[in-house]
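The other protein chains are all here in position, but one chain of the complex has been omitted.
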């Protein structure tokens, strides 16, 4: 049995249910999936200041996930917030849904694009494509211009926008498939499909599913001692003086009563 | 239970055992893995003429795999021979180990490179990196200059070369990890590890494992009706007149008594 | 006198006449041009399965061309089917019209694009641009959405679509010229010009002409012992055991009575 | 008079003096330069966890700089830590020395590279080059393998390594100049020059100077109402609900007694 | 006091006043700015033949600027005419407004594009972006289709076109800001702003200002002996025989009575 923690990097439980509802059905038979959220941090990740505070909470949640015996962690937001820094901290695999979608998109079509929530995320996701060294197969990024906090309350409007905008955007960029660039949009659309709704005419990639399947794959390898991460460069862990500084800082953080979610 | 066919795209059974030996151990608990090879085709894939004939046999094997109820196929050679064309033919996912390794390398280190068998494969694999739109994270390709048919008979020399050349090549290209660019090299190295041999100082990615885990991930999605491939562009299937021509050609091929393996 | 074989890679003579009609006029004075087609293979190359069978026949035709004393071969389809693999087999130059058009486009304008026949070919040709390491001067690829087999029967409609769509596509992509991405479209358009038809307002590059002129150039060098191809990497020829395997496989192929054109 | 705050993003005053000493001499005549450091955060930024905590303190320092009437801020570390996120928060220009060096390198030579402190920073800086969309003029990144905290105590060894390694690295990558990829290395080397030491045979770019001159340029524009930043995309500021959440979170952070520097 | 020569690379004084009017206001307090033009050369630079003759005059003006004690030169045209060659000739910094705008655009928004005068300049400026190794942050180039000589006489029409076309172009290319790709367009638009005109809804970058601020920055460094240019590669100066040849050719040029401006 492999244990996976899908962390919603938001200081609210508002999104846990829909993620669980639209993801648990697709687990491998020996996967124990938990959907959790963060404590003491802002509820919205859209702006960089709150994203930074959320990441601080996320690091602790990731460290605790490893201590609790999880075999992999998914950071459930298309910003892939804190994903790379988290790999410095733990030896279990850390998966971001955007990276996972970029990696698996080639099985769904020759080229892809990302349709995200808000226009602030468009350049951010373009940068992530560049950072992940995605080349010409990721053709563009566009937004439906919703903030996450509003979407959950008007799901049918979100589905309608996804279906309409995917078609237009895929044509604009010459992409064969569309990655939904927000875990909540993706969950709402998946719920729509699970309830028998008509699919988009453009094939749509659900990043939550991609993250889940990649996390399962790496969790298997981790349990079989076949997962590891190069520790002599980017993902070097602190040692000696630097390790002590890390332990001290983590302790101070945990002892503080700081709570941004109030 | 998901059923996966790992096809050795060679007209010989010589490599089936070592692939099985070094791969079956890493399957998910509900995976039924078969390791098979091709019939009636050349035994070596190194040169393009024989590769082409092997691919012709592969297409038939892939079509029969779908008919036999497999949920995914792995084409077991780092040329990823026939992988894209095969996706035109069937609806089950088709996985190539090179593409799968490019996709998962980011979990093992910040950058990677490929160490392949023979120098003819070096530019070929560079082209595949370009075709797969891999950017700067794949830093280079180099060869240990062995042909596959010779490696199987001198395994310890292969292991020695892998360990030595990985170190030099990773330094040359500034790569944090090394993908072994040949399924047989990878299997020999994995056997060495499984027998307690010392690992390379540079983290090494086994493409067979990567292909297996991606195939399992996609097979799960396929069984859950969540795998599909865009059919309106590159992977369009023939219809009408073109479908009839396809069926006729396939029938003629199967009725011919042609056997390149004699 | 240099001898050039323009092979229509189709199992039909249907396109030989129009190619001859629109190409022979532009030969150098000492060129002996032959326009031929393949035997025993499918008539349409649009789908990858039939393309693969066509390429198998093509390799034999290329080998026979060298044996017959040709100084260069043109493979007359914008897929450039089998062009690279064919270079493994013979020492005479092998020219594909897409590659030749990419190479010469800079003499016709600052940037270019490709207007091809069917939408399945759009991502294929984009990939070829990437494989040929064409950079930003090839601005995009678009299709007029015809299959080759239909075009030959409605030539004026093809010309009309070429003229209209070139203008729209060049504007969309910011390209100064348009390469016609199909030898038959190109021949139909050239026939239209030769019959006094009005040219497109956007300068159009005929890939057949580009292939012819590059083939003549290389044929001259070949006859002067100044053409050669690096044999220590991608274009390495089989030797020893591998050469025997090649000869055996070729013999088996030629002895088989296989005929996909029936 | 334009006022510039050069913030050493370290929870220590250890580096303030050498930065002041090697930078103040190069100010424009109407520049009031302050060199400051952060409070309550870790002293070393090398690892990502401590970098994250430092950035949290940095945001507050940047906000306070704007409130205090500074016309520009320099974040004095070649990680360019928090530079982009800080631009979300304030309207004064925020300058990172790595970005500034990339931008001005073309005036010092045709191509450049970065020579940084520790090997963990090598892939990080490569990523920054990619994020800043630097193309082929930045040829590579290499490290002298020192941690910042050790350098300050052995300055002559640092200078020796800079001179020797610059020459070797520039030759390896074919670069005409070398950007010192650490503000402290750069200050130590500048001090060496100011004390009459012999310069490197390869022209060396001091990122502190580049950041200073870019900050002055932008501060002039800011004071003349000619500096602004596009607020409708990546640098959108929170408004409405999101602005309230930002204000609340900032207040909570400031009220907490958290101090990672203990 | 730093002295900067902004050279209008046109054989006419027609543009000196508007450049001075819209630039002098933004100088640093210790900058002595001169706006000059060329003698004896064509008045329009749009076409390559006249541009070449203008560059010949420019080199002499640049050499004389150094002899006259200027600390930096700006070549005031978005072609950045002769900028690189001029760096071979003198040790003072030479600044082109296009290069300076590319370099500073990141402070104004996440991505940019260029809106230039005439369509002939569009591919030219695309090439400059490539030569300057600008990556994906420069999203495109477009023209308002005016020749410089006409703009000066119909300023309000130019402003109207800038405002309208910037919006459309930025949306087309997904750019957050627009660089005005012609010094005269930029001056006309700046004049409009200085006279209280409404700004474009898309943030606009004035290349003249960017060139000025970069020139001031480098002039400061030059006066402080901290500016230099690598002389062992692209910017190598002639020595020995080659230096004599340069001196002789310059003398001949200066002694000739040639005057293209007649």
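Annotations
By letter and in written order, the chains are A, B, C, D and E; residue numbering begins at 1 in each of them.
Here, contacts are C-beta pairs under 8 Å (C-beta built on N, C-alpha and C of every residue); 3 or more make two chains touch, one makes a residue touch a chain.
All values derive from a computational prediction rather than experimental measurement.
Of E:64, E:119 or E:160, it is E:119 that touches the chain left out of the display.
When you scan B:130, B:149 or B:213 for touch with the missing chain, the hit is B:130.
Checked against the hidden chain, the listed residues C:198, C:230 or C:257 yield one contact partner: C:230.
For chain E, the residues in touch with the chain missing from this view are 42-44, 46-53, 55-56, 59, 84-85, 88-89, 119-120, 122-124, 127, 130-131, 133, 147, 149, 232-234, 236-238, 241-242, 245-246, 248-250, 252-253, 256-260, 262.
One chain is missing from the display, and on chain C it is touched by residues 25-26, 28-30, 93, 95, 99, 103-104, 106-111, 130, 132-138, 176-177, 202-203, 206, 209, 213-214, 216-218, 220-221, 224, 226-230, 232-235. Contact residues of chain D toward the unshown chain are 110-111, 136, 174, 176.
Keep this in mind: only the chains that are shown with their structure count from here on.
Within the list C-E, D-E or B-D, A-B finds its counterpart interface, over half of the contact pairs alike by residue number, in D-E. We define each chain's centre as the mean of its Cα atoms; on that basis chain B and chain C are separated by 30 Å. Taken residue by residue, chain B touches two or more other chains at 110-111, 130, 133, 136, 176, 232-234, whereas all remaining positions touch fewer.
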